[in-house]
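Removed: one protein chain of the complex. Kept in place: all other protein chains.
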Amino acid sequence: MIEVFIFATLNGLVTGLLLFMLASGLTLIFSMMGVLNFAHASFYMLGAYFAYSISLQFGYWTGLIFAPLIVGVLGAVIERYGLRKVHQSGHVAELVFTFGLAFLIEEAVQFFWGPDTKGYQTPELLNFPLFTLFGQEFSAYRGFMIAISISIFMGLYYVLTRSRIGIIIQAAITHPNTVANLGHNVPMIFMCVFGVGTALAGLAGVIAGPVLTTFPGMAAVLGSIVFVIVVIGGLGSLAGAFIASLLIGLLQSYAIASDLGMPDLLNLLGVEFERSHPLHDLWTITLPQIAPVLPFLLLVLVLIFRPTGLMGKREQ
Amino acid sequence: MIKKLTPWIGYGIALLILPQLFDSVLGISLLNQLAIAIVFALSYNMLLGQGGMLSFGHAVYYGLGGFLAVHALIKIEYEEMYFSIIYIPFIGGLSGLIAALFIGSFSTHKAGTVFAMISLGIAELVAASSLILESFFGGEAGISGDRTYGPPFFGIEFFQDSEIYYIAAVWVFIATLFMYLFTKTPAGRLANAVRDNPERAEFIGYSARWVRFISFCASGFFAGIAGGLFALNYEFLTSENLNAVTSGRVLLMAYIGGLGYFIGPIIGAVVLTLMNTLLSNYTELWLLYVGVMFVLTVMFLPRGFAGFIMMHQLAWTQGTLNQLFKPYLITALPAGVFVLATVALIELSHAEETLHFLGMPLNPESAISWSIGLILATAAFYATRRTLPQLRDAWDTANTISEEEGESS
Partner (left out) sequence: MSILSLRNVHKNFGITPIIRGIDLDVEEGEKHAIIGPNGAGKSTLFHLISGRYGVSEGSIAFKGQQIQNKQPYEINRLGLARSFQVTNIFPRLNVFENIRCALLWSEGYKYSFWQLLDRQKRLNEKTEQVIAQIGLEKRAFYPAGELAYAQQRALELGIAVASGAELIMLDEPVAGMSHSEAENAVALIRKITAGKTLIMVEHDMSIVFDLADRISVLVYGEVIATDVPENIRGNSRVQEAYLGEVVSDA
């Protein structure tokens, strides 16, 4: 039992931190520009695919460095020539644009790389178990994922709290309209924030690709979850996004690892149902079955009872 | 009065004549798809275009309507219910309405991002539940019914898709009419007011939430009717009918067609359904083209195709529209060549053997095919750009207001 718990926690941590890498970029973009970027997970997917192609030629580590850069530049270009144009038509148009972008990127990925799963591998260097606990191995690569995510988190924290640009960004988060009055080149800042946000997503893709498999549907798998995190955490709150990422990561991980379900609950209560009962499906639901749904359940509940999210201050 | 009725008479006649013109199996099946898509897209526009509520989960009401409709078909088959299947879409509508009553009761508090996110959450919840609750939704395989068991309707037993078409046509006509009339009622007009400025609406005596709720329910009802039509036509439903992909498709239709114009979603439904069915016969890449078209529409035609047509209203009323004909043609020719050449290149890059594009044999191995395509595309691109200034000038001239205030609405 205890080993299940420990591994579920570790896996939840890996997922949660990975989700945070996506959510942090999304939060930055939303805070600054007021755009919920529907295509954010698509940049994550692009990161994985670019890294895969690069790794074929130059190895994993080159991909780790260059793929996020390419994704970031692509993101900046899309902001400059796409999003900025749509901006005049209002927030709904922007949301719809990024929605279309997500659709388009998925098709483009299939066009360039084909519909099948790519054999994007973890690097040789990290192909060993980091430690073995109760006979189960925890791979070094997962440890590497945790390390990268945490260092990104720390770096981001440092930049946001210590550097000049970070202070401007923070000001923009809390007082979105005043930064322009201070004489900063807001379009330029927007482009950079979008570029950095998408590059972070790309980085997440690079390190997640080998573990979560690299295929054209990988954006859709994470896309709405990341949305959920940003909303649950409170739109515009990085701390909220961090907490929500870990919360969702752990929640899902525990739900999958546990094999509890309604039958157990009913046994506990001493209730029995026959197989032919019309609500039979409901009474046999198990936690692993509903694990993918939990984030969305949480989302709806949070939005109904606390529309600003856990840590959000701004009304959306 | 006559002037108001003309479009409706035309619409009705078109619905009746189309199956005579396209009476092949493919034609009829396409028309049935069109009918379903039109109702679905119009119902979506009630939310987004008229009411300002961006939903990422409209397929929920469509799908639930469809599932209940199939269950009704099954009940008819087992003689637990006894009525003609022509009423099935109404069952779908009621199911959509009930779902909307429930979900709308908590989701219409706010519009904007909160509404959009709740709709996304609900959509994912319902889609996931549909896979879990197998006895109702049939799991991955879905559920199926048989429309031929019901009592014959004037001797028709609905073995043929063409017989279904006429039911669908009647329902489409009724649904379109009622959705149009809704926009002319106090509740419909207030939906526009709340879309524009929910705050002010509260100060003229209306609860923005109630106004949204009413539109939301009406929209759920008509989406359910579309789902019921789907059930009648295909006789089976799977969880795909209520998932995010279907929700996304209806957003695409409404947006490409043009939000805020009643006719917009109809145009969008027709364009996308035609692309869906016809283009997919020719190329595997059709979704890529749809994606490109969608993104370009959002960027350059924020009011969709209908908005583009309506842009010409001023020139039309001033009688200067004909001045635009020639400049349009001059731009459209190179632009058309550019599009075709680009498509040819894209197809070429994906082909493994010689393909025939507009009758021309193109070989992916041959440098000639590639260079012709590249040269044509580049040349046409620059030619198009060269024509743009004259088009802009012509546009400005045609749209200069000549007389004292022409009325626009």
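To keep things simple, chains are lettered A and B as they appear, and every chain counts its residues starting from 1.
Note that a residue touches a chain if its C-beta (ideal position, glycine included) is under 8 Å from a C-beta of that chain, and two chains touch if they have at least 3 such contacts.
These numbers come from a predicted model, not from an experiment.
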Neighbouring displayed chains - absent chain, whole complex: B
From B:Val211, B:Leu237 or B:Ala394, residue that would touch the chain that is not displayed: B:Val211
Interface with the undisplayed chain - residues on chain B: 181-182, 184-190, 192-193, 195-197, 199-207, 210-211, 214, 218, 260, 405, 407-409
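As a convention for this text, only the chains that are shown with their structure count from here on.
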Residues on chain A engaged by chain B in the complex (per definition of touch): 36, 82, 85-86, 89, 91-93, 95-97, 99-101, 103-104, 106-108, 110-111, 220, 224, 227-228, 231, 235, 278, 280-282, 285, 289-290, 292-293, 296-297, 299-300, 303-304, 307, 316
Partner chain A, residues of chain B touching it in the complex: 48, 52, 54, 56, 106, 109-110, 112-114, 116-118, 120-122, 124-125, 128-129, 132-136, 244, 248, 251-252, 255, 285, 287-288, 290-292, 294-295, 298-299, 302, 346, 350
